[in-house]
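Just passing along the structure, written as structure tokens.
Shown here: the complex without one of its protein chains, the others still in place.
So, chain A:
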Amino acid sequence: MKNYRDHIPCSMAYATAKRSAGFLTKGSLLVPLLAVLLLSACSTAPIVTGPVEPPLRRYEDLVKPGQPNMLDVKDSVEGFNRGSYRFNYYFDEYLYRPIVRGYEFITPNYVEDRVSDAIDNLGEITNLTNNLMQFNLKAAGITVSRFVINSTIGVGGLWDQAKKMGLNRQTEDFGLTLGHYGSGSGTYLMLPVLGASNVRDTTGLVADVATSNYLGPVAWINDSTFTYAYSGIYAVDRRHRIPFRYRQTGSPFEYELIRSLYTMKRDYDIGQTGEVK
């Protein structure tokens, strides 16, 4: 019984997360952030059912204090995050991937790649702003050239002709820009629907969504139908390109593994900012 009561807040978290997903596309992160604050109370301690006996292999005996451990990532709202991870698993399994599979079934691979290229081309705006903010002028120049070439010769971005000319995509986001200037990652966050992140990268995401809304494709064509269509195609294309499948690790520690690898990958990417790819 105790167990069930403990979980009421988390099931509320799912409901809140579901509703907040709609707001995200409009750039409002207020609701999920509130949810984070409210629901960080989900217990991360096991439920005690009797006199607790310490196990044979104890953490204290095996881990020397101060020894670096990549599994240790700052995770102040772990209870919420694990609930969110679980929500994402069901969301992915029963809604997101079925839609993406449908898209993959009806769309020839060649067309899928054209969609990806077009989405990438429209996304160059945040690469440009972030390269500029990092004062990486060469990368910013390449981004402008890519956009011009791909929008014209590449017919509205459907073909990445610039890449064939040796101009690689200079992917940057505002989370990386913040990291570039020394901002710490803050606590790890598992965002509903959007997946692994942290405070720094979530802030970055909000900024990039705002940039895209005010300067990007959504602003160019001020039409709500276009905005919905763009957001929908963007979401489907994004999942289509990520090979990740939940439970593919076959590990009971998948949450930990994703958290560590996400953090290491972002640290690596921040180390690469300021360079031309």
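Methods note: a residue touches a chain if its C-beta (ideal position, glycine included) is under 8 Å from a C-beta of that chain, and two chains touch if they have at least 3 such contacts; residues count from 1.
We take it that contacts and distances are computed from a predicted model.
The UniProt record for the undisplayed chain lists the protein name "Alpha/beta fold hydrolase", from the options "Sugar ABC transporter permease", "Molybdopterin dehydrogenase", "Alpha/beta fold hydrolase" or "ABC-2 type transport system ATP-binding protein".
Touch with the chain that is not drawn comes from one residue among A:100, A:196 or A:236, which is A:196.
Contact with the omitted chain, checked across A:65, A:108, A:182 or A:252, is made by A:252. Along chain A, the points of touch with the absent chain fall at residues 3, 6-7, 10, 42-59, 62-64, 67-72, 75, 78-79, 82-83, 86, 89, 196, 242-253, 255-258, 261-262, 264-265, 268, 271.
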